[in-house]
Structure formats: C-alpha cells, structure tokens
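As you look at this complex, bear in mind that one protein chain is not there, while each of the others sits in place.
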C-alpha cells in the first residue's frame, strides 16, 4: 500500500517533538476527522528555518508526510518553504495512494499555518501566503454508486 | 431422481405395442406438451381385461407409469381397473419426483380413455367413469417468484 | 451409470487442475480480507488485481472496467436493472431477442412489470438476429440493446460487431451476455463497441460462483448489491478471492489455448454432426452450421422426447442435455428452439452435446452408436412413429 519511503518515515519519523518558544506554530486538521498536525518552526534573523518539529495524530501517511515536510523545510528560507507543496512532499515520498492525498495537503497547510503564525507574531506579511484554512477537506471525492 | 422401479419400467417397459382390433383404445396428452400416451385394452366377454398394451411419447416417468399401469390393469375387471388411480401407479413405482406427478395422471387418464372408448363401442355405461378430459394439466403448480 | 463421456460443457465445465492449484493457497494460507491493510490482506488484494488484469486483457478492456459478480446471472440482472434505473429519464425501451438466456428474459419480464417496454427480436431459422429488425425496433425511447454473443442451446453466434456499430450510431447502451462466448471466440470490447458484457467462470474451466460484468468507463451503472466499498463501490460483499484468482487463470488459459483448442473442436463437431445427419433418419441440425460455437452440436430426432433420450444416454455413461422442458416439469420446450421455428413435438426431441478439449473422436463414435440404438428403441415405443 505505502512506498518504502513512506514506511520509513512512518516508522522512523524525523523531527518529532515540540520547540519551546518556537518562532511559529501551526495546527491543522481536526481530531473529529482523525487527523491533527502541529508544526513548530524555529526561524532565525535571516529568515532561515533553522529547526522544525512536528506532532501528528493521524494515519501512517499523515505521520510520514509530516516527517518528510519537516525535512524539506529545514534549512530553507521562508520563500523556499512556501514552495514545499503537498505534491513536493508526495514526490519526495515516492507517492501516496489516492485516498491518502489529503494527508499530504495537511502537511502543506501545517507549514503555511506555522508561517502565518510567525508572520503575525512578527507583524510582517509573507508574500504569497494566505490565511490558512482551519479545516482541510478532501480533494478527491470518489463517485458514489 | 427416479426410484429403481421407475428405472426398471423405463428401461424394460412391459407390454409395449399395439393390439389389433382392441376392445378399447385411449390416447391422452398432446405432442406439443411433450407427452402422448396411447393405451390398448383387450376386454373379454366377462369384462376381464385380458390384455393391455401401450405406446408412449414422453419422459422417463411417462414411459414407466404407462408400463406399470398396463401391468396393474391386466387381469382386472373393469371396475377394478377404475381403481388404478395415478396414486396407485405411483405407489407401485415407489414414488415419483413432484414435477413428475402429472405423468402418472396421464396414465390414469389413458386407462379411463380406453375404457370410455370400449364403453362407447359397446354402447354401455361404466359406473363411475366420466368422459376423459382431452388434455391433462399440471396438478402441482409451483409458485413463481 | 457413472458419467464417463461428458458432453454438456455448455452447462458447466470441469475446473482445470491449473485453476484449482492457483486457488488452493487462498483458502488456507492467503485467506486475508482484501480490504484489510495488513500483509495477509494485501496479498489477497494483489491476487485480485492480477486476476482483474488477466481478464481485462482477454477483452481488450481496462482492468478497472471489470467488476466481479457471483456469476453470469447476477451480471445479467445487474446490467439490465441498473441500466433501466440509470437511464429511465431518457426512455424506457429495451431491445433484446427471443433466444436470450432466462437470466435476461426473466429480468426483462421483471422490468416490464415496472414500466419497461421490451422488444424481443425474432431470429432467423439459424438463430441469427436480423439487422433490419434491430434497426426497425429502435425508437427515441430506446435506452438499451441487450443481445447475447452466442446462444447456449444452439450455439449461434450473433453479428456483435454490427450490433455494436448500430448501438453506437444511435447512442444506445449495448450489453451482451457473453457467458457462452467468452474464452471461446475472440472478443474486443472497443472494436465491437460493447458497453457492458457478462461472463461466468464455470463455463471456461474456471470455478462456479464467480462471474463479471464489464462496464465501460463512463457508463453510469449503479450498484446492484449495496453495502461495503468493494469493487470500487459498485458491488458489495467480501471478495471471493480464491474464485477470482481461479477465474483469472481460467481466462488467461482460455485465451492462450483458444486457437488450437477451437480448431480441434470445430473439426470434431463437424465430423460428429456429419455422421448424425447421414446415419440417422428423421433428424435435423439446429442452429447455423458455420456461425456456431466451436463445441456445440444440437440436433432434433423426430418422434421421440428428450428426457427419455437423456436418461438412456446416462445409462451408458454419457452426459448431454435436451431442449425438452419435461426435465423441469414445465410443458413448454425450449424457447430457443421454438424461436427458430421448430414445431413443439420436434423441439421436444432435441439433444444438445457440447464438447470440450478433452473430447475424443472415440467418445463421439461410441456416443453415436448409443444414440442410434436409443433413438430406435424410443421410436418403437412412440405412438407418433409409424415405420
């Protein structure tokens, strides 16, 4: 069902935990739906994402995409981090089953939410970043017969 | 499916053939329905059924019941022959599958038809014998779902 | 007597050993539910995916267009009932033929009670539908044409490609009951413009209790069995994994051996038909001599009734089938034989023999000898026969 990369990131997730006094924290998803992702960013004075940690309540794909997302944004600039889309995360994981695409959306949104938090706290505006949706809905709706 | 007795009478039918100048001949059934039974009776001056022969176009049960019916009426008086009902024929054959009950009715009707023919030819009336139906319909109608 | 010569392969076939071998591990080893994410479940899922591909390949279809059912009857019911539901806003007219299997005919009757108008096309004396009749039957209300690929009694093969073309030109859904044709004759759903196709595993040396409905992508056919999300939410019920696996192998096998097998069967078939027609009086061949299934022989012997014939053949170890309805206790003989114009009494005396790749010339020679003797005996018993 899952690629080896997904299984690796699921079983050995990178960057699990919290960052005390993080520059930005974003939480997306919703426990009712079975998935919550919280992303912590530590951003230095040059706007480089110095550190990144996460906590996730969710399926294997949710855990793996969180883990991969933290890897991808670490060391990046804010603008570069904005390019870490759900597609980029999926590609880095060698793909996800169709029903799991929404988990990768969650990861993208979690980064955005943490960046938004950072921008609010610092009173800045990040080019190209919109206020994150509070809930992620499914993209792919399977036809009902 | 069939009892041993039925199989025996089907494979080695007794009294197959025609009686030239028979006292009475009865034909029942209808080729459209896949069954025709013709019964020949030779009745002597004392009203004893001296000989009985048949020809049948029909299923295994039709052949077996014809054969058994001829055996049962042979040597009987007319009144006794009237007692050879389809039930009696079936019992003598150790039973028939439910869908084959109508074949035994055919045998009963064939005897009656032959007796009716005899009565008509001789201008007599046989107590308890009605004009035979020209067609035999199924007794057991299975419910359609 | 114990059956030694099995000539009823249109009724059902022996499951090939290769098929049984493929199924076996899925009973006691890889028995997991394919909907489950753990390893033993995923194994089942992969097995199903493989079988779906094997079957799709034979039809020139995509794997995801194959929906497994419990057999040909369910596939036929599904296709007709769901098409009627889905398209009833467009119209209520269905075109089919007089020689369909009961799974189609009785479903049509069911739909007629619910507002469908059904045209039952006649066939010619060889059992073939006339394209003129089909064209004439089409109305703006016509939502579905359902015509069988090959007939189960007389083996007649319909001009499916022409029918598909006509359906396409008129933008009408085309379903074909290919239960007797799949694996016996080449089928290509795209080239033949087939939108839906029914098949059944046990007719091609696969297991019983499994079939499929091919549904062309885009055709809006809803579920027939509601419940779990199996078969892309279109057919609920825990998948019959061993049977699906066996069906896949059987389909692949049927396609692989088709050319050689049917060539041999056609030779035997024509040899046997030739001898019967030459050596037994008062006999006729039912169904088209050429446009017929490679393994089908159907003849009528005048003056005798089919069940008697079958039982006597059975006493000799020969298994065959008849168009006489006496066996089922109903008095009407085969609707197919009546549709090709046989009088009732002749239809009653019909005999269908459907050979397999295992049938030998010796089997048929022996069978012919027995038939000759039995036909003679039964004619002597018959009040219809005057020698």
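Chains here go by letter, A, B and C, matching the order in which they are written, and residues are numbered from 1 within each.
What we mean here is this: a residue touches a chain if its C-beta (ideal position, glycine included) is under 8 Å from a C-beta of that chain, and two chains touch if they have at least 3 such contacts.
Since this is a predicted model, take the numbers as computed values, not measurements.
Trainee: If I consider the whole complex, including the chain that's not displayed, which of C:161, C:226 or C:263 touches that chain?
Mentor: Once the missing chain is taken into account, the touching residue is C:226.
Trainee: From the list C:207, C:287 or C:383, which touches the chain that is not on show?
Mentor: Considering all chains, including the one not shown, the answer is C:207.
Trainee: Please pick, from C:54, C:107 or C:184, the residue that touches the omitted chain in the full complex.
Mentor: Of the candidates C:54, C:107 or C:184, C:107 is in touch with the missing chain.
Trainee: For chain C, which residues touch the unseen chain?
Mentor: 1-3, 6, 8, 11-15, 17, 19-20, 24, 27-28, 31-33, 35-41, 69-74, 76-77, 101-104, 106-107, 109-110, 200, 202, 207-210, 223-229, 236-243, 307, 310-311, 313-314, 317-321, 327-328
Trainee: Extract the touching residues of chain A with respect to the undisplayed chain.
Mentor: Chain A touches the chain not shown through residues 2, 7, 10-11, 13, 16, 27, 31-38, 55-60, 62-63, 98-100, 102, 138, 140, 142.
Keep this in mind: only the chains that are shown with their structure count from here on.
Trainee: Could you give the separation in Å between the centres of chain A and chain B, each centre being the mean of its C-alpha atoms?
Mentor: 89
Trainee: Return the distance between the CA-based centres of chain A and chain C, expressed in whole Å.
Mentor: So the centroids are 55 Å from each other.
Trainee: If you average the CA atoms of chain B and of chain C, how far apart do the two points sit, in angstrom?
Mentor: About 40 Å, centre to centre.
Trainee: Residues of chain C that touch two or more other chains: which are they?
Mentor: Expected reply: no residues.
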